[in-house]
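A single protein chain has been omitted from the complex, and every remaining protein chain is retained in its original position.
On to chain A.
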């Protein structure tokens, strides 16, 4: 049986499948592993970041710092490896430690200074972007045997498509993320926080630890997304990935997660990413459409899904009210 709370996810999946079918009917070439492989690779960094955003939104929060942290990460890694000659693995470890600490400290502020997540992460957004500018305002190219090896690594699908290291990383993050959300106590606590923080606290959920964990996770995944982005573009640029946090929020909401928290699935966010990628791919295939159409379609989808969520909440409330009347 499908829970009403998972209905938006089912709807998103149905929309994706229908849309893909429609695309394939118009452009039969879109049904290929090549398209699929590219779609995954092109959206790998966004997908990784969106997993972090899913946890944040499930808990009833928001993280606006994601795009800036990705830019900071990419500039930081590019400078370390490109200019200073540090081993990329060391640079990756260092930047993940930084971004995780950064996220955790935003969580600390949110929890212990009672600063709304919107404000705390807005400050984080400016801070990370500023730190990126501080390192370099130029695009920093990056080249290193290790990085070349990672970039060159892929599995070949039948049909010529490539599953690149970045796409694999994203898939792993989604699978692990889904397990953490659905099958661990931490995940259950995240849903509990999103439902009602006061109740959750009275039920013994370690609110402080969970909040900090959520934002630390989002920071870590932003750092990981930044690494994927660096590998994807072979460079670091502090002006890049402006507004990626908004794309991530869009993917999360289109994937059926309630923007007010408490209900949603990590798998839904994956569908949200696929839908966004599909729109972009369609526009490339069509050739005559402006790329702005991506934004317009995403905007329409967002509206649709928010209305759908309201309708589901309204419907289940009404059903509950009817149930009460029957009991009385």
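Here, contacts are C-beta pairs under 8 Å (C-beta built on N, C-alpha and C of every residue); 3 or more make two chains touch, one makes a residue touch a chain; residues count from 1.
Just so we're on the same page, contacts and distances are computed from a predicted model.
Remark: of the listed names "HTH gntR-type domain-containing protein", "Sugar ABC transporter ATP-binding protein", "Iron complex transport system permease protein" or "Anti-sigma factor antagonist", the one matching the undisplayed chain in UniProt is "Sugar ABC transporter ATP-binding protein". Between the chain not shown and the residues A:202, A:296 or A:311, the one that touches is A:202.
Looking at A:213, A:262 or A:277, the residue that reaches the missing chain in the full complex is A:262. Contact with the chain that does not appear here is found for just one residue of A:194, A:219, A:236 or A:256, A:194. Listed here are the chain A residues that touch the chain not shown: 1, 3-5, 179, 182-185, 187-189, 191-192, 194-196, 198-206, 262-263, 316, 319-320, 323-325, 327-328.
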